[in-house]
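Before any comments, here is the structure.
A single protein chain has been omitted; all remaining protein chains appear in their positions.
Which chain is which? They are A and B, in the order written, and residues in each are numbered from 1.
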Amino acid sequence: MTQYSDLEFLKLSKWQKAGYKCARFFTGIPTALLNLLKRIWGGIKGAGLAVKNEAADIWSTFVNGDWKTKLSFLVMGFGNLARGQILRGLLFLLFEVVFIGYMVLAGGYWLSMLPSLGKVGPTETYDEVLDIYTTTYNDNSFKILLYGVLTMFFIIAFIYTWRQNVKQNKLAEKILASGKPLKSGKDDLKSLVDDQFHKTLLALPMTGILVFTVLPIVFMILVAFTNYDGTHNGYSNNLFTWVGLDNFNTMLNWNVKSGGGTQSYAATFGEVLTWTLIWAFFATFTNYFLGMFVAMAINKKGIKFKKVWRTVLVLTIAIPQFISLLYVSKMFAKNGILNGFLMSMGWIQQALPFWDDPTWARITVILINVWIGIPYLMLVATGILMNIPADLYESARIDGANPWQQYTKITLPYMLFVTGPYLLTSFTGNMNNFNVIYLLTGGAPTNPAASGAAGAVGYTDLLITWLFKITTGAESQYYLASVVGILVFVVVALISLIVYNLLPSIKNEEDFQ
Amino acid sequence: MASVKLTDVKKVYDNKVTSVHDFNLEIKDKEFVVFVGPSGCGKSTTLRMIAGLEDITEGTVEIDGVVVNDLQPKDRDIAMVFQNYALYPHMTVYDNIAFSLRLKKVPEDEIYEKVTSAAEVLGITEYLTRKPRALSGGQRQRVAIGRAMVRNAKVFLMDEPLSNLDAKLRNQMRAEIILLRQKLDTTFIYVTHDQTEAMTLGDRIVIMRDGIIEQVGTPMEVFEKPENIFVAEFIGAPKMNMMKTELTCENGRWYVNPFGAKIEVDGAKAEELKAKNVQPQTVTLGVRPEHMTLLFEPSANSIPCKLEVNEMMGSEVHLHMTTKDDTKLIVRVPTIELNEEQRKMLAYGRELYITFSGKVMHFFDPQTSRNLIYG
Partner (left out) sequence: MSENRLLDRSSDAPVKRHMGLKASRTLANTSIYVLLVVISVVWLIPFICIVLQSFRVESTWQESYVIPKQWGLDNYRALFKTDFPRWYTNTFIAALFTAILQTIIVLCMSYTLSRFRFKMRKGLMRFMLILSMFPGMLTMIILYRVLSDLGLTQANALPGLILVYVASSGMGYYVSKGFFDTIPKSLDEAARVDGATRFQVLKKIILPLSKPIVIYTVLTAFMGPWGDFVFARYVSFGTSSGMNVAVGLYNWLNKDQIAKSYTMFCAGGVLVAIPVTVLFMCLQKYYVEGVTGGAVKG
């Protein structure tokens, strides 16, 4: 396409400008993706280089080091101990002892079993005396996978610590050579509340994240490549094992029929994904604009009782969502208050199918979500609107802008600019908005064509509620849930990447400052 | 009460931007040194490296002969005044000043003694129980200085302490800092972008640009013997006029011929040119605005100019002129030297003439911009 210079661009008409920008946006996508790939490749190359440098440094430390350093390669912390840094030395040594002990006693076993995820399942033996079958439980695939991953983490931690141990020796030699004293254990402890204070502060949060987020995520990603489900729970019935990319084939191949349903998993996935995106779009933007509108109405000059209006809305944030959602869900039910009211007024003859008709249900959840979301957005928008410098409006009014122009030329661009990142997180947050959907409809009405697709997926189900249904469904197809989870990640990551790379408002951070 | 020595100090940020290049400086005990330069020249970074607030990429900083590179700020025994004062907003003035002493576990009655006497010196006794937000800019500045004073630190660091004050207050505080300096009698390092502050406060001035020291010297040295065009233009206001011209030598006498005027170089300057073995060549000639003479009628060797802007400062007039080839020159004329009629003649577009004596010239190499005599 033609490229315009800045001055040529300024000569275009309004529509030409919009078209040009739009075209630039889409033609920019391949470049952005290419740049991403380039950056990834650059990252890989950088990592390769880093490994090479590290190896070279380790080697030179070994060759140039004294005997204390050399021995430290085998006995971690020896150099520290020999040079008087008792505390550090003992910690290194302790870590090595624990590591070796763990690897010999348990780690080795878990690692060796990891490729097969267990060899012998539960066996039954007939006890002639008691005339019963007794089951002996043998290998446990779940534990093998879990502890296998844990052992890998441990090994990585060990390699890192070992590298630190080598570095310490090099550093210590350098410091001693320059005639300065080494840091004592007391200095080390002191530095934990001073120059190394960030390590102390991060220790607890990072441990939590590592154990309760990173480890489970790695585990669940791996589950996507196994046949772990209710009938292969890895212990009490059948072992589970690696199945390669089979599950992705099941989920994404149009020709693979789902068990029981009339359409493939791929078709169901497509439908659910489409609805998820539509939902996220509407849930985000209806709330955003209506919330902004309410905020502007309340904050308008001359409106009294501002605090009252605001408090009424804020009150609804305070009440735990599950109460309001569950209650409203029942209000809209066939025999609920709303239908009852409308019928008693004689406005309708039959109950409106709020939750029974797919389209009705979808519109209703979006509307109720507006009810849930506006108070929050009102608060956000109020804060930002108050930050818009008043002189911008004054200058616009002197320039002759009418209220509508003031809104589109000042308020809206400012809001969009400031809340750009917020909109993005809000969009992805809505994609994963489990509570609203699950507590309102539970995914209903059920999609008959897809009913076989693990857990009776419905017309208002998002990927996230579908995932939940799969895991709690009769067959507990964890592997499918895991595939859905990975796909959710891919979608969210792609959207975030595109938005971050292409939206100018996020790139030109300083524009409005 | 200590010397400070910087050897080959270098600062490279994570994004590979070098902010300070090989900085070498020895600051003597009880000396008042000013780092001055345009923003982004690395002066604050250097100060913060001395304070320990920035890591030192290369080189060493010594305070009192001890290398302090690896010491935390709290272990360096320094006091510092920040540009925005950095008063602790949740503490009263008293607590602000007492903070460092309390950390050192000084007995409370001793703290009381020190804080009140510092407050007295600074004239803030009546505000001791107030919070910083209830103080004016000047008062906050005094509290910040008071906080540094009670430390009895080896080195007193000040990072643009006056730049947030209005012009009048700034002049007043500048005088007070001079007084304070006489009372405290310790080593001062002072960072500013304002050449007036640098000139009035410093025993020695360090002029920096782009992370490099351009010149170190006493205020008189940097004013009278600027080593390069940057220093010549940076020190003095309005800045020095620069003209491209030929330096010629006839029968042992040296001449310059800016815009056709032929002006002889003063004898003493000529001697210095000869001593430095300067050859006749094209030079950039520098003359300060206050050293130029304004003429209303042409005379021998005067430069004809057109008046563009007339800035009336009260005691003096700054005249912005352009020569025929559009070189811009500024002339500073004391108002008292102009009579009523002459003042009226200083109108836009007016043809005027300037000249200057041979004593006040600075010669710079147009290529390297070094001063041919002092560079």
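Going forward, a contact is a pair of C-beta atoms (placed from the backbone, for glycine too) under 8 Å apart; a residue touches a chain by one contact, two chains touch by 3 or more.
Computed from a prediction, not measured in an experiment: that's the story for all the values here.
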Touching residue (missing chain; options A:Glu8, A:Asp194 or A:Asp356): A:Asp194
Which of A:Gln3, A:Thr136, A:Ser178 or A:Ser344 contacts the chain that the document leaves out: A:Ser344
Per the touch definition above, residue among A:Gln164, A:Ser184 or A:Gln406 touching the missing chain: A:Gln406
Touching the absent chain when the full complex is considered, from A:Met331, A:Leu352 or A:Val499: A:Met331
Residue numbers in chain B that touch the chain omitted from display: 51-53, 72-74, 78-80, 82-84, 86-90, 99-100, 103-104, 147, 151, 157
Hidden partner interface residues of chain A, rising order: 142, 146, 190, 193-195, 197-198, 201-202, 204-206, 208-209, 211-217, 219-220, 223, 286, 289-290, 293-294, 296-298, 300-303, 309, 311-324, 326-328, 330-331, 333, 335-337, 339-341, 343-344, 371, 375-376, 379-380, 382-384, 387, 402-404, 406-407, 418-422, 425, 428, 432, 434-435, 438-439, 463-464, 467-468, 471, 478, 481-482, 485, 488-489, 492-493, 496
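As a working rule, only the chains that are shown with their structure count from here on.
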Centroid distance [mean C-alpha coordinates] between chain B and chain A, Å: 54
